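Scroll down for the structure; my scribbles are underneath it.
Here the complex is missing one protein chain, while the rest keep their positions.
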Amino acid sequence: MVGANRVLRGVSITHPTGDPALSVGDELELRRRMVDRALNMLSTPVESRTVWEAEG
Amino acid sequence: MGDAASSVERRDRRPASGEGELIVDRTLSVASYRVRDLVAGDATRWEDGALHVDLAGVERAADELPGLRSMTAAIVQPGESTRIASVLDVVEPTVKPANPRTTFSGHLGTLGVAGVGVSNRLDGMAVVSTIGPAEQLDRVEGLIDMGGPGAPLSYWSRTCNLVLSFDADPAATLAEVDRSIRIATLTVARDLAATTVDHAPDESESLELGPADGGDLPSLCVVMQVASEGPGVDTLIYGAPVIGIMPVVMDAREILDGAIVSGAYDHASVRNPTYFYQRSRLLRELIAGHGSRWWLKGVVVTLGYLNGGFEKQRAAVLAAKLAAQLGAQGAVLTTFSSGNSHTDTMLTCRACEELGVRTAVLIVESNGGLTDFVPEADCIVSVGNEDELIEGWHPDRTVGGRDPRVAPADDDAPVPLRDYLGANCQLGDMPIGVEES
Partner (left out) sequence: MTVVHYINQFFAGMGGEEKADTPPFRLDGATGPGRGLGLEVATTIGCGDDYFAEHEDEALSALLAWLEEARPSVLVCGPAFGSGRYGYACGVVAREAAHRGIPAVTAMHQDNPGVLAADGAPYVIPTGTSVTSMRETLPKMAELAGKLSRAEAVGGPDEEGYLPRHVRRNTIRDEPGASRAIDLLLRKLAGDVRTEAKPPGDFVAPPPPIADPAAATIALVTEAGCVPQGNPDHLPSRRSFTWLRYSLDGVTSLSADRYETVHGGFDTAAANQDPNRLVPLDAARELERDGRIGRLHDFFYTTSGVNTPVAVAAKMGQEIAEELVSSGVQAVILTGT
């Protein structure tokens, strides 16, 4: 996290954009939401290192 | 229907000493026996500051243990031109005379509460476990240099060392090999210390932590980070790995008395060998100042290397919560190894500060400086730069496993400080710091 300006908190080190605890359909839905949030971050101005949560 | 109370048979149970001992006296008495010399002999015995060791007898300690092909024992003294290579762990010989099976509680047969009663220790001596080439383990760097440029960076260049070299059975599992090496090493360490029983110690100390309150003294605690990720990368408390635990409060004296044992063998300079739990300068100093300079409220033990953002944050909050519940105004945070555990340290620092517990953080740097950072970490003690290169050395002798995957122990190439066992241990036992140029 040192130096990156737009950071989206991933699910886990071993599966940043997934969650084996979810059903396949729910997991894809989670991933869509994460990518969608990433796109929001890319189109948002930031002053300095900013960390967003995947949900909420 | 009679009186329920009278129908209960009351017994005054006096348990055998050391087993489920009623703790009426919460003092740890440490009897230190200073080792002037370590010599091979026909029988293992203690004589006026000299420990005589029957090496063949010691080597038999591994005989019944599964997963090992052999164990050899060798003596290595300060001042020798010797390198000890592929070191797994270093243990200070210690024994609890009242019930030796409770020494290193949980590993050698009987569970007892550590940190109470009497413990004898051989001061100035260490048992060093090393491993030969083994399929089960990634490269084990772990160097201790008794001479040459690495000696000032090797704590055990000044102790008399009994080096145990283990050879693993290729067909055994890592868990088997790991456990057997640990049992053998701890057994040898305990049995050597047992030679002091009934002899007069050079020093006797009473580590007491009386009621902690009142007066103007600041209340302090330690938040001690360990890591437990499976065999070879484990920390064991009371005989079992602590993978998956929530942060827990321990008495500093338990940790000094063998409750925590290392089972981690990677990143030599930055992990905590068992010896540094037993002799922790941090815990010793905090105990010594209790009641005169501060109150030591306790030690919160927490995990690093947790795998997810949520797990990391949860552990940080729970550890900080315990520190606050102990009533600590300030906490010294320690770190285990490098890399993602530094994020755990920083998150814990932030969580403590948010609860009003001020922090000082012990952490190692690399050539790039700090690995991770939070603005709340405004009080950092740097235990050194693990990337710095130490001049190569040609020792006269190399003892300990020779893993061909590691560069030959006597070649000329400079060695990163990271390979020297304990050199950058983030419990803070080494007098190493950093200056910028």
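Letters A and B name the chains as they come in the text, with residue numbers starting at 1 for each one.
Please note the rule applied: a contact is a pair of C-beta atoms (placed from the backbone, for glycine too) under 8 Å apart; a residue touches a chain by one contact, two chains touch by 3 or more.
Everything quoted here is computed from the prediction, not taken from an experiment.
Peer 1: Using the touch definition up top, pick the residue from B:66, B:79 or B:414 that touches the left-out chain.
Peer 2: Looking across B:66, B:79 or B:414, the contact with the absent chain belongs to B:414.
Peer 1: Please identify which residue in B:49, B:66, B:170 or B:218 touches the non-displayed chain.
Peer 2: B:218
Peer 1: Where does chain B touch the missing chain, residue by residue?
Peer 2: These residues touch the chain not displayed: 152-153, 218, 220, 280-282, 285-286, 289, 293-294, 307, 329-332, 358-363, 365, 367-370, 373, 377-385, 388-389, 414, 417, 426-437.
Peer 1: Considering the whole complex, not just the chains shown, which residues of chain A touch the missing one?
Peer 2: Contact residues on chain A toward the absent chain are 2-6, 10, 12-20, 27-28, 31-32, 34-36, 38-39, 42-49.
Just so we're on the same page, only the chains that are shown with their structure count from here on.
Peer 1: Distance between chain A and chain B based on Cα centroids, please, to the nearest Å.
Peer 2: That gives a centre separation of 39 Å.
Peer 1: Could you list, by residue number, the parts of chain A that touch chain B in their complex?
Peer 2: Touch list, chain A to chain B: 1-2, 9-14.
Peer 1: Please give the residue numbers of chain B that touch chain A in the complex, ascending.
Peer 2: Interface residues on chain B, with respect to chain A: 307-309, 311, 340, 343, 370-373.
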